[in-house]
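Missing here is one protein chain; the remaining ones are kept as they sit in the complex.
What follows is chain A.
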């Protein structure tokens, strides 16, 4: 087919980061089924261009019109959860992309990318080349019609680059438009592609090449010439080789069932990671028990007069352990830029929020139960009362609701570890007061109705925090 069927149209695009201009008035067009290679010196705007096309960043001026129904994106980072296996990663993202045959598609890709033997090993145990292949498998999981790859050959040896190129050729042959950035031109392969050379956000060269060696010459000449030779060469209108275009199926309608399935998938992924690493549980439990120990000496909690302090001590310990866990739990989605993959997927940000909230809630509730039992044994108090389950679970829900939102909010700030407690503590005060009261009432053996006013307050707090979280999470996870 001829590359005249426009897939993407960029007009007058300008993008800046405070004091750094990336693009000024960029115009560009991509046709369906094209193979496009973007190169240029560091800071030319290659990665930003891919992120703009993927919808992960917004330009200040200009328009970017894309008719691509599905976009696949691979950044410098892998986008993968390192504590999960390749199979678990692909199956998780298949649920997020709402693929009906998720496990089957994951198995196909693992086979195609030569990862079947290592499908159940944690991603962190794979070689760099394997992780790169798996990242590309993730990018093509939902059969995108536009695939954006940022430096896919980076860090791979020659054979691995060659193997990767073969895989990409196969994907392109199925009708996918491939746009990749690279500095690697050592491959001695014949390939008909369009070369775009960017310099300081400007398109300097736009021409067709038939081999990497040809692109290397253009690249090196342009690098030597710097910006002086800014002659733009019109690409010849040739046929893109063997591009068979699959008309991509649009996503099926979004139903409540799909939404809930995505919420559960996010929570399940977090819990699975936690079960595998036990990072949060171990640290939180150890910290919580240490806090109880310190409190017991600071207030001499064995004295009958201060027994009423025990619910307060328990909640203080829970809140402090929460600070430890929240930051780590949220960071897992940002560590390898997995959040970018989630943002590209047909997924409501509120579903990510609710899924994370659910995962954090379950982990924190487990910690609360252990700390409760520890307090019961260490201080010989009657804490195991029927109303205690409601007291703990309602309070932990509020803690998880506000904590998940604020931990995500500070994720990209400087000194996020210090900022989270500072922001979260004042917000938790009404919850803490109410939780201590209901826990005291429960420990005294009072029925739920006796603490109804406090439960009402906790209920309102939880409703407000969950609502604010659901409504603002999209703004929170934006770059």
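We take it that a contact is a pair of C-beta atoms (placed from the backbone, for glycine too) under 8 Å apart; a residue touches a chain by one contact, two chains touch by 3 or more; residues count from 1.
Criterion: contacts and distances are computed from a predicted model.
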Among "Na(+)-translocating NADH-quinone reductase subunit A", "Ferritin-like domain-containing protein", "TIGR00266 family protein" or "Heme exporter protein C", the omitted chain is listed in UniProt as "Heme exporter protein C"
Sole touch to the unshown chain from A:383, A:410, A:442 or A:470: residue A:410
Out of A:162, A:335 or A:419, the sole contact with the unshown chain comes from A:419
Had the left-out chain been drawn, it would touch chain A at residues 16-21, 24, 200-201, 402, 405-406, 409-410, 412-415, 419, 422-423, 425-427, 429-431, 433-434, 437, 453-454, 457, 460-461, 464-465, 468, 472, 475-476, 478-479
